[in-house]
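Note that this complex is displayed minus one protein chain, with the remaining chains in position.
Per-chain residue numbering starts at 1, and chain names A, B and C are given in the order in which the chains are listed.
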Amino acid sequence: MQDDQQSATASGAKHAGKPPDGKGGAHSAAFARAGLAPDQATQATDWVRQRIDRRNLDLGERMDDVREHLYELEKDGQIIIHRIADEHAPISAKTLFGWEKRIPTRQLWHHKSCGQCGNIPGYPTALLWFMNRFGFVPGKDYLDETDQTSCTAWNYHGSGIGNMESLAAVFLRNMHQAYVSGMQHGHQAGHFYPLIHCGTSFGNYKEVRKYLVESSTLREKVTKILGKLGRLVDGKPVIPEEIVHYSEWAHVMRQRIASELQTIDVSHIRVTAHVACHYYKMIHEDAIYDSEILDGNRTAIITSMAQALGAQVMDYSTWYDCCGFGFRHIISEREFTRSFTMDRKIRVVREEANSDVMLANDTGCVTTMDKNQWIGRAHEQPFAVPIMAEIQFAALACGADPFKIVQLQWHASPCEELVEKMGISWAQAKANFENYIKEVEQGNIEYLYDPTLAYGGKA
Amino acid sequence: MAIHEKALIEAERLRQHDSLTLEGVDVSGHWNTMIRPRTLRNYHEDFEKTLQRYPGAENVHRCWQCGSCTNSCTMYAQNLQFNPRYWIYLSRLGLTDELIKDKDIIWQCVSCNKCTHICPRDVRPEGVMKALLHWMEDQGITPKSPSTIFDEEFTAQIYKRGRIEDTHVLLGFFHKTKQSLFQPWLLEFSKRMSKRLPVKHSLRMGLNAVLRPKTKSWGNTGEVLSRYVSQQKESHRD
Amino acid sequence: MANYAKMQQIYADIRADFRYEHELYGCLNCGICTATCPSAQFYDYSPREIVQLLWTGNVEQIYDAMQEKIWACAQCMTCAARCPFKNSPGGLVAIMREIAIAHEMQSAKDVLRPFGRVMLKLITTGNQLSPDMIQPDHFPDWGPNIQKVEGNLRTLRKAIPVKTLQTVDTAWEVSLKTSVEMYTIWEMTGVLKSLQLMDENLFDVIEDFIDEKREEYEEWLEEQAE
Partner (left out) sequence: MQDTVLVVGAGPAGLSAAASVANAGYQAVLVEKETVLGGAPILSGYAKLVPSGEWAKEAIGRMIHNVEAHPRISVHKGAQVERFGGEPGQFSATLSTGQTVSAGATILATGFTHFDSVNKPEWGFGTFEDVITTSQMEQMVASGKITCPSDGRVPERVAILLCVGSRDRQIGREWCSKICCTVSANLAIEIKELSPQTEVFIYYMDIRTFGLYEDRFYWKSQEEFKTKFVKARIAEITASGDGRLLLKGEDTLVKRPIMIPFDLVVHAIGMDPNLDNPRLAQTFGITLQHHGYLERAEFYTNPCGTTRPGVYACGAAYGPETIDDSIAQGAAAASRAMADLHALAKAG
């Protein structure tokens, strides 16, 4: 494995030979002898190597664009689409199928993740910290409300208790709240756009959306429930035009983060990426791919951020593997979870990539890989690597406090070395934080965000 | 916290310290259980060549996995684990660990040769199974099988005298396999045979058992034969 | 062991799910699903086998697979992302789990017992995970370094500079109205009923909790009206 990311991972059709000289050569009709000279042989394949647009054929009805159906349903008077408008300052990105996906960058309604908030709070705090650093006014340019439930998909995937109706009802309830939240602050409906923090919520919502489009029975049943909750607009459920994950926001904001906010050089940091399965494997046509990132061969998420910050992105053989979370396994069958994460993730990024840190974009992955490495030493697998979200790593690179903002105190993996390697004193930061804890005990708390302010109240 | 799907994990892939304290934390038992993956990590494609040096396995590379052998197999009808097609496949890729798991089954082949008769590609599965057995014996994976011991006793007598003596072969076989001579079936067999056998015949049998006559002009033929066979065997095994 | 008619009923119920036709088109038996399956690395579990059983309608083995195998699935959905036929083996497993619960299979009850804590939290609060669930006693295998700063959980949560996260028994502060809306969803979609089938005790606890919260909400509404 080489240090240089360019050579370590995807960097394009390296086998592309010289262009044909146009003078016949291998292609000539003059056939004096059999067989081609080696250089002719290389040239002749250029024709095959020509890039054609990805998935440029008619992919059949099973692969068409769900958004088209949404627009039809709206025209048909069945739903209301929460549209991405100019006020959301969207930036376009390309998906796996080459579709344009508009990612709203401001006026966002934060759809929180129970795993992140409960377990890795540095995730949402780093994200809100960035929003503040970009001058977004908390409560005015984005909202973090108490009126949101979990998507309940973790429970569903773990236990099978729940069903498509309950998942759809929860989705539409939360999306309705996002839609009307603006009105509660004197704006138009749709002023704040939902930004989904959790990978599983993101995947699940997209799947639910697909089934809502496909099944009129499901729509009918769920509309009844939402009616009872008072969660309809003009008698119709609200579905957002795009379902947007926080890491997509990070992806489209990465250049601004690097150019406007970055203060720490990370070019000596060896980064590995683990992208959440439910980000890019569920409804995968909708995941972000960028021809500039990994040559468009793998999802751009995470790698794009690490590259923008100037870190070295390392490849490893189990890149496509899941983390081992398993939904029920992490709770009640951790033998599997820890065995998988050690054998297929932690050991590999250590041995193959000698990674300084592994970045992920979902709660489950960070929890699984972060918490389950310690026990490896019980069976001669003493592999360890810091695990955090790309947004936390970016915050560190932009000078955020490792404790107060990035909240690394909740991580079990050895983040200390990484922080030191980035030129930040762990000991100093820790001492500062311990002092801060004393302030907290006396009620002197500093806020990135206080929802009561959003309602015009005082902090 | 027991592993619910424990039946889905082979026992030898479970690692667990019944009692273990790490950095002051008691992680005994299931708190430290690790499972080793069951992924196949490599082929040993040279194994095919190794096996082909054994008589009977020469055509193993022709197999296209149609399954005729297994479907026609006498033993497969008795035991669904008995699967010649599968062993041929494993042999071709050199997945010897998987082969060895079936070491106690492969010998059940009754040499009916239905597989060899039906095979559309002339793979001769019966021969492949014999070859596998001999390879396993040579590697010490299985002890010498009774049929191999019998064969050895048989050929040893051929080398020596150019012929065999049934009684003598049986004696030798029972001795080497540490079996009692007084097998009920053998006693019953002898009893019934003695009833029907003419006296002259019985006498000759008894005499031969003691005198052990040689084939006429056998000379050192046996020695030459034995040398040739062992040379052949050597060349198979390098 | 169920009788044959019961097994047929289970198979029919699986197929009756409206997603079934979208999750199973056919099967090339190519093995890509199992290749990418994390569970197949450790368990004698194979999404290809699940698909084949359903495709060929082998009701006995389907029933058998529903005892243990379907619970081995990690629901990562890599199989669905890769399948050249666009099947979703993971999605089929999700349907089978629902049916296992609807048929009150003992194996499902056994599997779900340790999951009760999460369900209790989710169904009563609308959050699936809370800081107080991650205590060192519950997770000795996560090691002594489960968090890097000593201190009282409540204080450490207070030190998160986002007001909604300064909670201990929920992941974020969930408004009462939100929770009550959640209960209505549980009731109307039959979630509470399947919970009752799986764990009567847990159901009783949850029901009491829900009643209490509802009363609380009614009172609050009355207060607002005054």
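Going forward, a contact is a pair of C-beta atoms (placed from the backbone, for glycine too) under 8 Å apart; a residue touches a chain by one contact, two chains touch by 3 or more.
Only a predicted model underlies this, so the values are computations on that prediction, with no experimental measurement involved.
Asker: Where does the absent chain make contact, in terms of the chains shown?
Answerer: For the complete complex, the undisplayed chain touches A, B, C.
Asker: Which of A:232, A:353 or A:375 sits in contact with the chain that's absent?
Answerer: A:353
Asker: For the chain that's not shown, point to the residue among C:20, C:55, C:85 or C:209 touching it.
Answerer: C:85
Asker: Given that one chain is not shown, which residue among B:35, B:51 or B:90 touches it?
Answerer: The missing chain is touched by B:90.
Asker: With the missing chain put back, one of B:19, B:42, B:180 or B:235 would touch it. Which one?
Answerer: B:42
Asker: In the full complex, which residues of chain B touch the absent chain?
Answerer: 37-43, 45, 48, 61-65, 86, 89-90, 92-93, 95, 98, 121
Asker: Need a quick check: the contact residues on chain A for the chain that isn't drawn.
Answerer: Against the missing chain, chain A presents residues 1, 9-10, 12-15, 22, 24, 26-29, 31, 34-38, 40-45, 47-48, 50-52, 54-60, 62-63, 294-298, 315-320, 348, 351-353.
Asker: Residues on chain C that touch the omitted chain in the whole complex?
Answerer: 25, 28-37, 40-41, 46, 48-49, 81-86
Basically, only the chains that are shown with their structure count from here on.
Asker: Weigh A-B against A-C on C-beta contact pairs and write down the one with more.
Answerer: Ranking A-B and A-C by C-beta contacts puts A-C first.
Asker: Would you mind pulling out the distance in Å between where the CA atoms of chain B average out and where those of chain C do?
Answerer: So the centre of chain B lies 50 Å away from the centre of chain C.
Asker: Averaged over CA atoms, how far is the centre of chain A from the centre of chain C? Could you give it in whole Å?
Answerer: So the centroids are 22 Å from each other.
Asker: Send over the residues of chain A in touch with two or more other chains.
Answerer: 332, 334, 336, 338-339, 343-344, 374-375
Asker: Which chain C residues sit where two or more other chains touch them?
Answerer: 41-43, 71-72, 111, 114, 141, 143
Asker: Under the touch definition given earlier, write down the residues of chain A that touch chain C in their complex.
Answerer: Where chain A meets chain C, its residues are 62, 112-119, 121, 124-125, 128, 144-150, 152, 154-166, 169-170, 173, 203, 211, 214-215, 217-218, 224-225, 228-229, 231, 277-278, 280-282, 284, 320-322, 324-329, 331-332, 334, 336, 338-340, 343-344, 371-372, 374-375, 403-405, 407-412, 415-416, 430, 433-434, 436-437, 440-441, 445-452.
Asker: Quick check on the complex: what are the chain B residues that touch chain C?
Answerer: 1, 4-5, 7-10, 13, 22-27, 31-32, 35, 37-39
Asker: Spell out the part of chain B that touches chain A in their complex, as residue ranges.
Answerer: Chain B reaches chain A through residues 1, 3-5, 15, 17, 20, 22, 27, 30-37.
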